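This is the structure, below, for whatever I ask next.
Apart from one protein chain that is not included, each protein chain of the complex appears where it belongs.
Labels run A and B following the written order; every chain starts at residue 1.
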Amino acid sequence: MTPEELQRKLQSSFTDMDEIPLFKDNLNARARGEFLFKWTVRFSAFTAVFIMSLLLYRVLQDGLPWLSFDFLNRFPSRLPERAGIKSALYGSCYIIVLTTIFSVSIGVAAALYLEEIAKKNRLSQFIEVNIANLAGVPSLVYGILGLAVFVRYLDFGRSVLAAAATLALMILPVIIITSREALRTVPNGIRMAALALGATPWQTIWSHVLPAALPNILTGVILALSRALGEAAPLIIVGGVTYIAFIPESLFDSFTTMPIQIFNWAGRPQVEFQGIAAAGIIVMLLLVLTTNAFAIILRNKFSQKSRW
Amino acid sequence: MSDLNQNSNANQSVLSALDVSLAYDQRTIVKNVTLNLDPNSITSLIGPSGCGKSTLLRTFNRMNDFIPAFRKTSGFIKYRNLDIYGDDVDPVFIRRRVGMVFQKPNPFPSSIAKNITWGPSINGFQGDFDELVEISLKRAALWDEVKDKLHSSGLALSGGQQQRLCIARAIAMDPDVILMDEPCSALDPASTAKIEELMSELKERYSILIVTHNMQQAARASDHTALMYHGELVEFGSTRQIFNSPKNKVTEDYIMGRFG
Partner (left out) sequence: MSNLRTANIEAKDARIKVRWIEFTIVRSLMICALISVVTTLAIVVILAKESSGFFQEVSIYSFLAGLEWNPLIEPRQFGVIPLVLGTLLVSVGACIIAIPIGLGTAIYLSEYASQKTRQWLKPTIELLAGVPSVVFGYFAVTSITPLLQSVFPSTEIFNAASAAIVLSFMVLPTITSLSDDALSAVPRSLREGGYALAATKREVSLGILLPAATSGILAACILGFSRAIGETMAVALAAGSTPNLSLNPLQSAQTMTGYIVQVSMGDTPHGSVEYQSIFAVAALLFLMTFSLNVFSQSILKRLQKSYD
């Protein structure tokens, strides 16, 4: 029975509803519209999944034949069959470790100050707006900043140190913002309890508030670091080179990273280098996506648990 | 055809629940309730909070469809003679005829006129929209207060006015029944009095089923009263009978204020 038929049937049984033809519900057409709309939004929701799978499929298909243990253990080369990602892999790892040290110490400290210590006055409000704006500055502009300040003014040169400092500045706003959100989820009762036992504000923060917020802070930090790991633009400006046949040994050595190396390979005309680029992408994605997924899972887990 | 017109007796009730049980997941909320609503009358559904009265109310226009855990475990809900939960029934069809006013006023964040015309326009209203706005607002006793600012935001009205706007919005659909879910719980006494007065005017045209927490309101405003307790319908009868000579001990205790 279609809705229209139902309506006719019903109307015949109503005595007091003769005036109803004021409405033409047109339920069939609306149900069709609803059906169409539902499938449209469902389809668009799955485009992201589709793109993600297509991308992974493409990269695996192109890259797996080139991927080997030797690939990880060779330096870049003009010849595709002898090219490897060793220097880029080490470069990325060294830089990310340094970036972590710089950005986490400064970022969490800044978040603690803004969330736990600073009074809500104009200065802290200004800092807050300022951090939100910094989070939206394109990564490339941080590269320019790094070039001017670290490479030239502080004379670090085009080095590992300059690269790490630049990336640290780039992810600092994100780390501060997520750490503050993490601190905000710590219930006030914990602070009050510690203060009531005679602890100083800093003792309270250090031994109670910070541990409680740690899982969520960690999630934000990991997400930010995985972004830094895949970022090439600012490092190219700071001076990442693509042909490096050694592993950096000091903070002032020149460097290359995986995304820079991949960018270089992908831009070359020879087809073989596309495969090499794909192999490099697999290595990088393995690092980036696993850390990313780890962070997302960590957050989902704790966001369910931490409803106090 | 036959099953719709067969029973002339059932034709008289606008809404009926026959042996209805409702549950959220495994937890039964309403147990075997049977209830008939007369046309052009006000029926109030009273009972302590958590007794299932709102859940029951929301089955009459299938608003519970949006709660994933909700299930109807037994019985029939009928509008006129149509099984509301029948397989081939479009809930949209039911909601056009069974309107609803909620606990908290919820006007759309748009103009007063738009609040009223939105529902009818998507449901293919054929008449004149300006006339519709005027008639609905007049019936909801709001016209005089807002006639000069029909195009300003509905959110700028006071709480009582907002609730009357929501009633006007429901009236504009020309429904058969209006369900009210504690419509006065968020309002001050003056606005409450206004809405009660309005209800007794509205019953000339519509049947009203109202859930209320407030026993004085049920006694003042309704023709019939049903008391629910722990998901069961304890007693149902004319308001006068329920309040003056309750047959059931629970009813007596409740209206005497011994619990609730």
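The rule is simple: a residue touches a chain if its C-beta (ideal position, glycine included) is under 8 Å from a C-beta of that chain, and two chains touch if they have at least 3 such contacts.
The model shown is predicted, which means the values in this text are computed figures rather than measured ones.
A.B. asks: As a test of the contact rule: which chains in view would the missing one touch?
C.D. replies: A, B
A.B. asks: With respect to the chain omitted from the figure, which of A:Leu89, A:Ile131 or A:Ala162 is a touching residue?
C.D. replies: Result: among the candidates, A:Ile131 touches the missing chain.
A.B. asks: With respect to the chain omitted from the figure, which of B:Arg139, B:Arg169 or B:Lys203 is a touching residue?
C.D. replies: Result: among the candidates, B:Arg169 touches the missing chain.
A.B. asks: Using the document's definition of touch, tell me which of B:Ser13, B:Ser54 or B:Asn123 contacts the absent chain.
C.D. replies: From the options B:Ser13, B:Ser54 or B:Asn123, the contact with the absent chain belongs to B:Asn123.
A.B. asks: Taking the full complex into account, what residues of chain B touch the chain not shown?
C.D. replies: 61, 63, 66, 68, 92-93, 95-96, 99-100, 102, 104, 106-110, 118-119, 122-123, 166, 169-170, 173
A.B. asks: Take the complete complex as the reference. Which residues in chain A touch the chain that isn't displayed?
C.D. replies: Touching the missing chain: residues 25, 30-31, 33-34, 37-38, 40-45, 47-49, 51-52, 54-55, 58-59, 62, 105-107, 109-110, 112-114, 117-118, 126-127, 129-134, 136-141, 143-145, 148-149, 169, 172-173, 176, 200-202, 223, 226-227, 229-233, 236-237, 239, 259, 262-263, 266-267, 274, 277-278, 281, 284-285, 288-289, 292-293, 296-297, 300.
In this section, only the chains that are shown with their structure count from here on.
A.B. asks: Which of the residues in chain A end up touching chain B in this complex?
C.D. replies: 1-3, 6-7, 9-10, 12-14, 16-17, 19-27, 30-31
A.B. asks: Where on chain B does chain A make contact in their complex?
C.D. replies: 1, 4-5, 11, 39, 80-82, 88-90, 92-93, 96, 120, 122-127, 173-174, 176
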